[in-house]
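I have placed the structure first, in the form of structure tokens, so that the comments after it can refer back to it.
Note that one protein chain is taken out, while the other chains of the complex remain in position.
Right after this comes chain A.
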């Protein structure tokens, strides 16, 4: 865009051949629907089941929609971060940037009658299920135009008609709820499944194992997706605090050592 602006000004005749050369270096983006087979990079580790095939059939146009969706999600989360720091979003704001591929990939292979339920990191999942940016930002800022009319907040986005059941604040609670959704699908004899997303923190919750046990006993159509973003582990801020503490202690010890070595304290005895 900047290049085309430069080439339009009369005084920049010198830059015109440069602009032309630059535009020929821009890669054209294909929107063809020719099938393309991609092999995923990391092999699956199966446990008591057959691993799915690593070859995925797609096409450039579809890949472009994936990119567009993920890029929108990324920009949306970064904008939400800025709004949160500006105190226009209150309370909690859990961001999904870095995890966009999970929900975009899931959406590509399911339909709106399949159900998704997740925890509180739900902005992008909601967008993937058909929510709009306006609904998301309105809800985050507590406005009536929000998807929950401003009454839910960041952690409570729902879109029942698209099979999105929230948006839950209690770590791990969404897993038994998701198994319940799968139970209802089986009860109604729907040919659909439920995806219950959870994280490395919720993996410790007892209710997860209780729900898994019942799901195995009753053969429920539930797929549990663990998104390990290492949030529950030591994070950067904690590390920085430790480093700060370490260097403070080092400085203190240095002073004590100096005092003793150079006898500054002997005079006080």
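Keep this in mind: contacts are C-beta pairs under 8 Å (C-beta built on N, C-alpha and C of every residue); 3 or more make two chains touch, one makes a residue touch a chain; residues count from 1.
In this text, contacts and distances are computed from a predicted model.
> Pick from "AP-2 complex subunit alpha-1-like", "Superoxide dismutase", "COMM domain-containing protein 3" or "Pyruvate dehydrogenase E1 component subunit beta" the UniProt protein name of the chain that isn't shown here.
"Pyruvate dehydrogenase E1 component subunit beta"
> Among A:179, A:197 or A:224, choose the residue that contacts the chain missing from this document, as touch is defined above.
Checking each option in A:179, A:197 or A:224, the one touching the absent chain turns out to be A:179.
> Could you tell me which of A:58, A:207 or A:229 touches the chain that is not displayed?
A:207
> For review purposes, identify every residue of chain A that touches the missing chain, sorted by number.
Residues 115, 117, 147-149, 151-152, 156, 158-160, 165-170, 173, 175-185, 187-188, 206-207, 209-211, 213-214, 217-218 of chain A touch the chain that is not shown.
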